[in-house]
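Left out: one protein chain. Kept in place: all the others.
Which chain is which? They are A and B, in the order written, and residues in each are numbered from 1.
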Amino acid sequence: MANKDKKFNIASGAAGQKMYNLIKRLYPICRSITGEGARETLKIISQKISIKIHEVPSGTKVFDWTVPKEWNIKDAYVKNHNGKKVIDFKKSNIHVLNYSIPVKKKMKLKELKSHLFTLPDYPDWIPYLTSYYKEEWGFCLSHKEFKKLKEGIYEVFIDSTLKKGNLTYGELYLPGRKRDEILLTCYICHPSLCNDNLSGVALLTFLANSLKVLKLNYSYRFLFIPETIGAITWLKLNEAGVPNIKLGLVVTCVGDSGDLTYKKTRAGDTLLDKAVEKVLSDSGDQHKIIDFFPSGSDERQFSSPGFKLKMGSLMRTPYGCYPEYHTSADNLDFVKAEKLQDSLNKYLEIIYILETNAKFISLNQKCEPQLGRRGIYSTIGGKKNQGISQKALLWVLNFSDGEHSLLDIAARSGINFRKIKEAADLLLLKNLLKKENKTD
Amino acid sequence: MANKDKKFNIASGAAGQKMYNLIKRLYPICRSITGEGARETLKIISQKISIKIHEVPSGTKVFDWTVPKEWNIKDAYVKNHNGKKVIDFKKSNIHVLNYSIPVKKKMKLKELKSHLFTLPDYPDWIPYLTSYYKEEWGFCLSHKEFKKLKEGIYEVFIDSTLKKGNLTYGELYLPGRKRDEILLTCYICHPSLCNDNLSGVALLTFLANSLKVLKLNYSYRFLFIPETIGAITWLKLNEAGVPNIKLGLVVTCVGDSGDLTYKKTRAGDTLLDKAVEKVLSDSGDQHKIIDFFPSGSDERQFSSPGFKLKMGSLMRTPYGCYPEYHTSADNLDFVKAEKLQDSLNKYLEIIYILETNAKFISLNQKCEPQLGRRGIYSTIGGKKNQGISQKALLWVLNFSDGEHSLLDIAARSGINFRKIKEAADLLLLKNLLKKENKTD
Partner (left out) sequence: MANKDKKFNIASGAAGQKMYNLIKRLYPICRSITGEGARETLKIISQKISIKIHEVPSGTKVFDWTVPKEWNIKDAYVKNHNGKKVIDFKKSNIHVLNYSIPVKKKMKLKELKSHLFTLPDYPDWIPYLTSYYKEEWGFCLSHKEFKKLKEGIYEVFIDSTLKKGNLTYGELYLPGRKRDEILLTCYICHPSLCNDNLSGVALLTFLANSLKVLKLNYSYRFLFIPETIGAITWLKLNEAGVPNIKLGLVVTCVGDSGDLTYKKTRAGDTLLDKAVEKVLSDSGDQHKIIDFFPSGSDERQFSSPGFKLKMGSLMRTPYGCYPEYHTSADNLDFVKAEKLQDSLNKYLEIIYILETNAKFISLNQKCEPQLGRRGIYSTIGGKKNQGISQKALLWVLNFSDGEHSLLDIAARSGINFRKIKEAADLLLLKNLLKKENKTD
């Protein structure tokens, strides 16, 4: 236990830079909800943590959905009548409408334009768009480049394939002492976009790396899945195991410079919500806590009424709330090593609370025990004590009544969870507390 | 259903002017809690809606009260020693203390003064006062006129009668699909006073007019009664039917220029309270919500502990909170057609919610259904959709779990009720929802 607690502090400043480096390595790959990009991504992740890679065939029925055909792409461009590439997939993979069907055709500007997408409000940025479930082709480009296109004949080429294949995802299960699981998920389907969501992929990888060496109470399941269809597929294939999942977090948008934002679970008052709120308030950092809403990321599926999993999401600036979202500006400059580090620290702190929270029973229910003669209280009344917080000791003793967990006590007292835990550890050592049997 | 929903929008701008015209027609009549003024008022109302007129004999015991003698008045004045009328009922019927007994007598100014009532703080206004249950006579006049009265002998004349007769009230019952009733009441006992409460009489008349053409779920009961004794009398005579009343509103002070104010039900958290709060917040208009208090209007009787009816009151400026209240300044200038219109619209919107609110069950409890292939979701991921709100669709799907009604979902999401309803209608049409059987 003591060993494990120490381990929770291992996230050194170096992890931030390592996460950033992983993002940098994954950034150029053209990912989608299926295809070789996902496989390559998972392969790189598997060099850090031993994820198991699953392949689910196209056509598999998953609740109301069907696993789509597999999409792959080699090249794509639009050439003007001079043969100059005016749009080039090789320069940015988000130039192609993700899941575009193959095209090789000449056409006038007018026809081409009905397949072009831009962001007039941000004329330098390329938007990121997809058409997974309707067969379509298109190109995304900056509004600035779009305005330069002149009348004439254009050659359009998309060297993609859309065929029976597989949906690919990665999974890591770290068994703990209990079968109760904590589910940690990210999505791997976005191509060259950093905050949404290579930041999530990197954080989850390093979080798994930190936890795998620990002796854990809960079991932990890490999912690297395509968004929406991946969550739906996983839930369908693993429905029997869902009841083991006690709570979870969707990891996304954790690398930008904004304050931390916690999107609560659908129920709103779970152990997870309390733990995250405590971590954020203990940190003293500016932060926001927002209510659950059923748009967003995969909490939409995990928290659907048939599952009602207690899934929160700890982000920095939430998806859709920063202009760079789903554009070429969500790039390697937009995410920062130190912010990734800070986000990882918060995730570790949440897990620290989940792992160590428990109810204890004070062995002196009637009146306080005499702490002074046990050497854990100032003997000179009125003098301030060094070291352990005397207030924390008294809070733990008075509220270790079988009703309050350490987290409850920390929340009610306003004292940092770590200080409350420290006080409980000392009281345990001095045989003034016992662990409540009912708690696991 | 679709037909009915359309109907809820019929309250055109013309209704405001029509309500104002009705007020103008009723304004000159000298009303009281009994007598010919009430009968004439009800007769005029019955030209718009087919109310049934009830007569309850004087002396009828109604709980702790007794229906009083019927009061009628033809003329009243005070003449000075020159024979000049210094106070004249013909100029304003509130000059006479309402329910004054007959008087014909000469007296000195000093004696007269003990029967005169003024408002020193508003020297141009005549106060409105009553003495229903103690036999008394008196005159009300402006403080300005009062100060002009000189020593001398005055001739006092009140040509009133106070005899066995009846208490008169009007009632309209619109049967709906369910026996559950919504009670809508106003009081008809005030003479020439516009906001309190000819505005209520006019609104209730036109509200009934709007509802009578609709196919309704709830049954609706409209009462046009004298305040207090009328409510008590109605409750006594209709005690057996009271359990059918699920909720209700007392309509008063709905024509002035102030913001809307909702006085909550005694319980404070009923369906009605939620519906009114949603209508007000959806409107974006400035408004106030105040807690129940047992002084006020007929909610005092309907919410007495033996009945505890869930009665709210949606007003503009509440009784007693504007200086013109119960004075001659609550006149035809004080109420506005557009404010009457706005108040009526809010009442209709409340009833729209009550009529259409229901619990639904999503037919895809596990994960979202695929909206895209049903043509009700943007197929180009990341593009904004026109028309139906995608957020509303997701809210309805995720929270149609058997626990949340549309109103619950609208309240929790912060999305307008109409948009939530629209989303639910579309999902029903697409066979993605079913109505919960338990709800009515």
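Everything below uses one rule, namely that a residue touches a chain if its C-beta (ideal position, glycine included) is under 8 Å from a C-beta of that chain, and two chains touch if they have at least 3 such contacts.
This one's a predicted model, so the numbers in the text were calculated from it and none came from an experiment.
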{"item": "Contact residue for the chain not shown (choose from B:Y77, B:Y132, B:Y262 or B:F399)", "value": "B:Y132"}
{"item": "Touch with the omitted chain, as defined above, among B:N93, B:S303, B:T317 or B:S413", "value": "B:S303"}
{"item": "Absent chain, residues of chain A that touch it", "value": "362, 364-370, 372-373, 379-383, 390-391, 394-395, 397-402, 412-413"}
{"item": "Chain B residues that touch the omitted chain in the full complex", "value": "62-65, 97-98, 117, 127-134, 136, 138, 228, 231-232, 235-236, 239, 266, 291, 293-295, 300-301, 303-308, 326"}
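The rule is short, and it goes like this: only the chains that are shown with their structure count from here on.
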{"item": "Chain A and chain B: spacing of chain centres that average the CA atoms, whole Å", "value": "54"}
